[in-house]
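Of the protein chains in this complex, all but one are displayed in their positions.
Chain naming follows the written order as A and B, and within any one chain the residues start at number 1.
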Amino acid sequence: MAPLAPPHPAVFLHDAVALSGRFPLLAGVDLEVAVGETVLVEGPNGAGKTSLLRVCAGLVPLASGEAVVLGLDPVRQRNQVRRRVGLLSHASHLYDDLTVQENVRFAVRAAGADTDRIGGACERWGLTGRLLKTSAAKLSAGQRRRVALAVLMARWPELWLLDEPHAGLDASARETLDQLIGEAGADGITVVIASHELGFVESLAERAVTVTGGRITGGRSLTAGTAAEAVAGVDGGAGPAHPGQPVDRLGPVDPDDRTDEVAHVA
Amino acid sequence: MSPNHNVPTSPAQSFRARWTTRIIGITAAVATAVTVWLGLWVTPPDETQGDLVRLVYIHPGVAWVALYLAFALAAVASLLYLWPRTRSLFWDRLAAAAVEVGVVFNVCTLISGSIWGKPTWGVWWAWDARLTSTAVLLVLFLGYLALRRVPAEPEVRAKRSAFVALFAAVDIPIVHFSVLWWKTLHQGATVLNPNLSPTIHGSMAWTLLLGFVALTLVFVWMLLVRYRIGVLEDWLGTGELDLALRERQAEGGSLDEDEAA
Partner (left out) sequence: MWRDSLLVAGKDLRIEARSRVGLSQVAPFGIVALVLFAFALGPDRTLMAKGAPGLFWVAVLFCTVLAVQRSVSVEAVDGARDGLRLSGLDPAGLFLGKSAAIAAQLVVLEVVLGAGVVLLYGASIEVPWLIVASCVLGTIGLAATGTLYGALSAGLRVRETLLPFLFLPIAAPVLLAGTRIWQAGLSGGTASYGGPWLRLLVVFDAVYVALGIVVFGPIQESA
């Protein structure tokens, strides 16, 4: 649970290109997320937000470029990385034939985490009483999401990668989620949230990066009171970008810094 | 693009490669023609088997190619692909080409063996150890090819096929021994089989040797051509990668334009 020593970023991507067949999911991403930061990844559908998270989780290997997650190579040292990273994806990875309790226990133990926090996590997410003994096949989408969140909470990994976490949750669950993210941030956990429901997540994150066309095309600070918005894009949106052209490398934002955050063109 | 992609930068074959293939092809054709001439006309028929013995110039030859050359090549190439240090799509394409050509030779082995067996053993298919092993190898080859037809990225397909080849390669010796113990009609492993082959002497020996050489050359030529086809197939796919990257990045550009407007 102890975070990495400050010099190492939690996530470091440089000119990352990831392919699915011939289709470039990521077309040259530069990103750095410091330990303990909460970052929002925003962008339109199909921009590559999910792929970005999956690369950080070590599920998708890079075709070129560099990726370092928690100081480790997510492909070569994948098992170590995966045990310290929690990815909340669209699917909940539940086994239909097992009950909620069995699913949570299996998922937590498979990830090599202690089982002590399971009880508390399940309670927090309203998975109690009869619901615990219900087989996963009978759950609604929102309930499945809650189970996945309970697993994440019980595991309490160092890096959280949340893909549209608010989708399918009702109002009280959303509140619980927001609280949870806040607690995680306070505990020094690095959280990366991909979402386009900006209204919910803006208050949670310290900064946001914009992903379009498989690259980071902009960023802005989200800290309270700062009206600054970084200049978006490398070429200001004029024409198609060229391969190999350096992209913004946005460093972490010091929350106390109230000056404008301007993107540096490398 | 980055050197991570094992992609030929152009489909043009080098002058040397083209001419090597051509020369091998021509030599193979000539050798085969001479073997046919020697085998059918020049060499004498056997006392016991008559003209049937002329199959000795074909059957062991295709069997050698299918069972040993093609199979070993595919197995070794697959291993080399799986080994991280030597990983290159070259080995994958080579293995696939070897298997495909191997299937052809395998079928020829079974057919020639069957034709030879009918008058000798009285049946089209005797459950002879070697023919049965050959048949199992054929099925394994076909399984490999079936798996390759499943659409996938070249690297994923290569890895999958290589694993299948590896498992098959490990299995074949075990299959061979089990079938051998199960039934033995082929005595010994060479052409000097008391049932099938009489003493080979004189012109027969030379023709036999020439037959082996000719068939090996035919295999090599077919392998080279098939490999080349594989290269072209893959190149067609990857030429689009740079284009795709630019289009993908342009998504970002055009969207910024929309927002700025």
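Following the convention adopted for this analysis, contacts are C-beta pairs under 8 Å (C-beta built on N, C-alpha and C of every residue); 3 or more make two chains touch, one makes a residue touch a chain.
No experiment lies behind these values; they were computed from the predicted model shown.
K.L.:
Going by the stated contact criterion, tell me the shown chains that border the hidden chain.
P.N.:
So, spelled out: the chain left out of view touches A, B.
K.L.:
Using the document's definition of touch, tell me which of A:8, A:109 or A:196 contacts the absent chain.
P.N.:
Only one of A:8, A:109 or A:196 touches the chain omitted from view, namely A:109.
K.L.:
Can you say which of A:8, A:22 or A:93 touches the chain missing from this structure?
P.N.:
Hidden-chain contact among the options goes to A:93.
K.L.:
Considering the complete complex, identify which of B:30, B:156 or B:229 is in touch with the unshown chain.
P.N.:
Once the missing chain is taken into account, the touching residue is B:156.
K.L.:
May I ask which residue of B:24, B:168 or B:231 touches the chain that does not appear here?
P.N.:
B:168
K.L.:
List every residue of chain A that touches the chain not included in the displayed model.
P.N.:
Here the touching residues of chain A are 57, 59, 61, 78-83, 87, 89-98, 102, 106-107, 109-112, 135, 144.
K.L.:
If the missing chain were put back, which residues of chain B would it touch?
P.N.:
On the side of chain B, residues 82, 136, 139-140, 142-143, 146-147, 150, 155-156, 159-160, 163-164, 166-168, 170-171, 174-175, 177-179, 181-182 touch the unshown chain.
Throughout what follows, only the chains that are shown with their structure count from here on.
K.L.:
Whole-Å distance, chain A centre to chain B centre, using C-alpha means?
P.N.:
48
K.L.:
Note which residues of chain A are touching chain B in the complex, please.
P.N.:
Contact set of chain A toward chain B: 17, 19-24, 27-28, 44, 46-47, 63-64, 212-215, 217, 232-233, 235-243.
K.L.:
Applying the document's contact rule, which stretches of chain B touch chain A when the two form their complex?
P.N.:
1-2, 4-5, 152-153, 237-238, 240-242, 244-257, 259-260
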